[in-house]
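The complex appears here without one of its protein chains, the remainder shown in place.
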Amino acid sequence: MTQGADFPLADAGALARGADDTPRPGRPGGGLKSFRPKGRHLGVVPFFVYVAIFLLWPTIIVIVGAFQNSSTGALTFSNITAVFTGSTYLQAFWGSIRLSGETAIAGGVLGALLAWAVAEGNPDGIFRRQIVAMSGVLAQFGGVMLAFAFLATFGYAGVVTLTLHRVAGVNPITSGSWIYSFTGLAVVYTFFQIPLMVLIFLPAVDGLKVEWREASDNLGGGSWAYWRYVAGPILAPAFVGGLLLLFVSAFSAYATAAALISQGSPIVPLQIRTFLTSEVVLGQANMGKALAFGMVVVVAVVMTLYAWLQRRGAKWQAK
Amino acid sequence: MSSLRKFGLAAVLAVLAASLFLFVAACGSPPSSSSNSSPNPAATATSASAFGGMDALITAAKKEGTLNVIALPPSWANYGEMLSAFTAKYGIKINSAQPDGSSQDEINAAKQLKGTDRAPDVFDIGSNVAIANVSMFAPYQVAEWSDIPANLKDPNGVWVSNYTGFMSIGYDAGKVPAPKTVNDLLKPAYKGAVALNGNPTQASAGFNGVVMAAMANGGGADNLAPGVDFFSKLKKAGNLLPVDPTPATIASGQTPVVIDWDYNNVAQTAANKGKLNWKTVVPANEVVAAYYNEAVNVDAPHSAAARLWEEFVYSPEGQNIWLKGAAHPVLADVMIKNGTIDKAALAALPKVVGTPVVLTQAQLATGQTYLLANWTKAVQ
Partner (left out) sequence: MARRAGHRGRDWPRTLVRWTILVVIGAYLLVPLLSMLEFSTRGVNSSRTAQAWAAISSYPQMLTGIAVSLELAVLTVLGMLCLLVPTMVWVHLRLPGVRRVMEFVCLLPLTIPAIVLVVGLSPVFAWLTYFFGDTPLVLAFVFVVLVLPYAYRSVDAGLRAVDIATLSEAAQGLGASWWGVLFRIVIPSIRGALLSAAVLSIALVMGEYTIASLLNYNTLQVVLYQVGLQDAPVSVAVSLAALMFGFILLFVVSSAGGRRRGAVREETPLAPLEGGLQS
């Protein structure tokens, strides 16, 4: 149901809250200092050891490997340089960035609209709960299953293709193969970007108080004034933050593209797949690690931007 | 958190991290484990007679009870019948993994599953991948060893050719016009229609598809560049689908034109009788043939069963099963002389115009290198 770490942000509603400087009930840590034994740091050791083994160790292997020569293990920049100068790799990075950017914007705008439409209704009603549950599932809708869903819709034997053929005489061969093109991939990605944005953005829209709208109306402003001067600036950080998260989500995604496209690698994760499955390429195993390192850099940059944005926007959300 | 506490925490974590990496660096990779405590005598047998005779081999194989095969689709050269015939004859269960895998997938699986019970026992592998991985195979000479031409086997027996076919274009006659040569596929009538079986850097069928395209465009066994250019043009024209064709994609109409071995395309004609009019054409004078090869995994979990399988597929019974699947078995000439060949199946093989080209090992190596450097760029 989920692409797992591919589309990792179905819980993004809470993530969108970001910085947790808001006050909370109770005093953390307890009150009496005598209840803080000296060895209490040992309590977190198992967790950190586990994370070190299963998260940090592989990551370090990737990062270090990106700078190592595949056959001798000597430190070298040749892999990284190859990524920056190889036109195939640059094209793949550009493809990934373009795809993620476009679907983030498309999914972001449509998802924000849908979030607004949902928030307008009864907050405790069944309709809203259904939509939120459906969004939760769709946002985590696995890559393989999503690919099949779209093949069932737009593929050669898909429902829409066949209907178009019956109704408008559109040639199914050409109309059934666009799904493998860049546009097709973008449409598929947008499919889960929208529910993801709904989950991220809904809490922000919920936070718009009725009183603000009433005040704006009472001061003579219409809908346009409300959105332009009141709601817009409040929602802007959450919206942009949502776009950034959507970008990361699409950039990291592998499963959908892997299920749809078995030949060719227009995006970076598929390039990495080639390096992982084609071991005939002797002396080049660490190129895959260099590509992975590149991905980490891009995602880290975006996440830093996101964290900074959250800190800035937190003051509005604390009210 | 006070600075003292921060320091304490940081110190603890640092010590942990340091000890972890020391541990890892010291140990490296884990000791290789084998599930058998004593080595299996079949693992080093280089022929049935060396093992003690066919009956001994059969008994040992039956005792093992299982055979792991990989990348053998039932519709490929009639493997469905081959697998069930083997099980029916010897009562050995066959685990068929990754039926749509490529030759490279077979090697990857063997490496990844090394030492486990799931590792593949035998390979049916393209020549380009076989030659690059001889260290993974165990030498074994089947009973019919001497009948196999010298250029179609490794002198030590680490790999042996099993069957071949000719590169062909299969197409749905009801949806697209009949192509006569490879270059016909560049026409707009084939937009969004053409699929190549497998990635040429990883699969023999894909590789030889490029060879056929090269032959059609002024290149040949020594020069694959025109072939790669052809596919690049095909992609730019919007005719090439980035999808691996399978019987399912053919049946659903997703891939109306498939570049693949003739035995595969011919099998699809029968499979889709009544639903699609699937036809096969081997373009005249653009004929490429390539043998696939049998190999036994040097770390096979079921060594005796693996060797028994080899004996089976090279026996007249096995070779005729491949022949029924429209493949050309390696022992065909010998069997025609002996009269053990299935004459009806032989007559049903597709007709071919032109001399088939089979790449030599040297040509395979140069071709592979060229593709590795240029294929991804060309079809991106």
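We just call them A and B in the order they show up, numbering each chain from 1.
We take it that a residue touches a chain if its C-beta (ideal position, glycine included) is under 8 Å from a C-beta of that chain, and two chains touch if they have at least 3 such contacts.
Values in this document were obtained by computation on a predicted structure and should not be read as measured data.
Trainee: Would you mind spotting which of A:T81, A:T183 or A:S223 touches the chain that isn't drawn?
Mentor: Of these options, the touching residue for the absent chain is A:S223.
Trainee: Among A:G108, A:P172 or A:P195, exactly one should touch the missing chain; which is it?
Mentor: The one listed residue touching the chain not shown is A:P195.
Trainee: I'm checking contacts with the chain that's been left out. Which of B:S49, B:T87 or B:T116 qualifies?
Mentor: B:T116
Trainee: From the listed residues A:G95, A:G108 or A:G158, report the one that touches the chain absent from this view.
Mentor: A:G158
Trainee: Applying the definition given at the start, please give the residues of chain A touching the unseen chain.
Mentor: So the residues of chain A touching the unseen chain are 1-6, 8-11, 13-17, 20, 22-32, 35-36, 40-41, 43-44, 46-48, 50-51, 53-55, 57-62, 65, 110, 113-114, 116-124, 129-130, 132-138, 140-145, 148-153, 157-160, 191, 194-195, 199-200, 202-204, 206-207, 209-210, 213, 223, 248, 251-252, 254-255, 258-259, 269, 272-273, 276-277, 288-289, 292-293, 295-296, 299-300, 303, 317-318.
Trainee: What residue numbers in chain B mark contact with the hidden partner chain?
Mentor: Output for chain B: 1-2, 5-6, 9, 29-31, 33, 98-100, 108-109, 112-113, 115-118, 244, 246-249, 252.
The criterion applied here is as follows: only the chains that are shown with their structure count from here on.
Trainee: Measure off the straight-line distance from the CA centroid of chain A to the CA centroid of chain B, and report it in whole Å.
Mentor: 37
Trainee: Taking the touch rule as given, give the residues of chain A at its contact with chain B in the complex, in rising order.
Mentor: Touching chain B: residues 41-42, 44-45, 48-49, 52-53, 56-57, 87-88, 91-92, 155-157, 172-174, 176-178, 180, 261-266, 271, 274, 277-281 of chain A.
Trainee: Report the residues of chain B in contact with chain A in the complex, numbered from low to high.
Mentor: 5, 8-9, 12-13, 16-17, 20, 24, 104-105, 107-108, 111, 129, 132, 175-176, 191-193, 196, 199, 201-202, 235, 238, 241-244, 252-254, 256, 368, 372, 376-377, 379-380
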